[in-house]
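Removed: one protein chain of the complex. Kept in place: all other protein chains.
Right, subunit A next:
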Amino acid sequence: MIKAILIFNNHGKPRLIRFYQYFAEDMQQQIIRETFHLVSKRDDNVCNFLEGGSLIGGSDYKLIYRHYATLYFVFCVDSSESELGILDLIQVFVETLDKCFENVCELDLIFHMDKVHYILQEVVMGGMVLETNMNEIVAQVELQNRMEKSEVSDQ
């Protein structure tokens, strides 16, 4: 199970947060801060796994992250997920964002948080991996966007 997905930038500013377990807002912020603190002090050439995020879960949970340019993508997962599998999933997610936004950059995420959420919803649902095939994900996202557009033009 995936417990949480956090995207924040090099300064720790959250760009997307998605908790699959309930935490109150202040707790969520604290988790983001702690995670940022843990992740940001690591070099880029060290491994992408981290234990010891004390706020979520405990010893069964791991932080698996990737760092792209200005953004950190952090998944907090338990031991039922494959570490390398989740790394691949992050890659799939980012590539999907890249396709949907055409050369995605931090600004896209800043201004279109809702859209990023909709894309993520096609990848992970309720903490479980829903789809790993990028083409399928992109197709579903586009169909929904088209539906939205048709509704706008109806007005």
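Operating definition for what follows: contacts are C-beta pairs under 8 Å (C-beta built on N, C-alpha and C of every residue); 3 or more make two chains touch, one makes a residue touch a chain; residues count from 1.
FYI, contacts and distances are computed from a predicted model.
Not shown: a single chain whose UniProt protein name, out of "Udp-arabinopyranose mutase", "Dynein light chain roadblock", "Diamine acetyltransferase 2-like" or "AP-3 complex subunit delta-1", is "AP-3 complex subunit delta-1". As for the chain not pictured, it touches subunit A at residues 1, 14, 16-18, 20, 22, 24-26, 28-29, 43, 45-51, 80, 82-85, 87-88, 110-114, 117-118, 121, 125-133, 136, 140, 143-144, 147-148, 151-152, 155.
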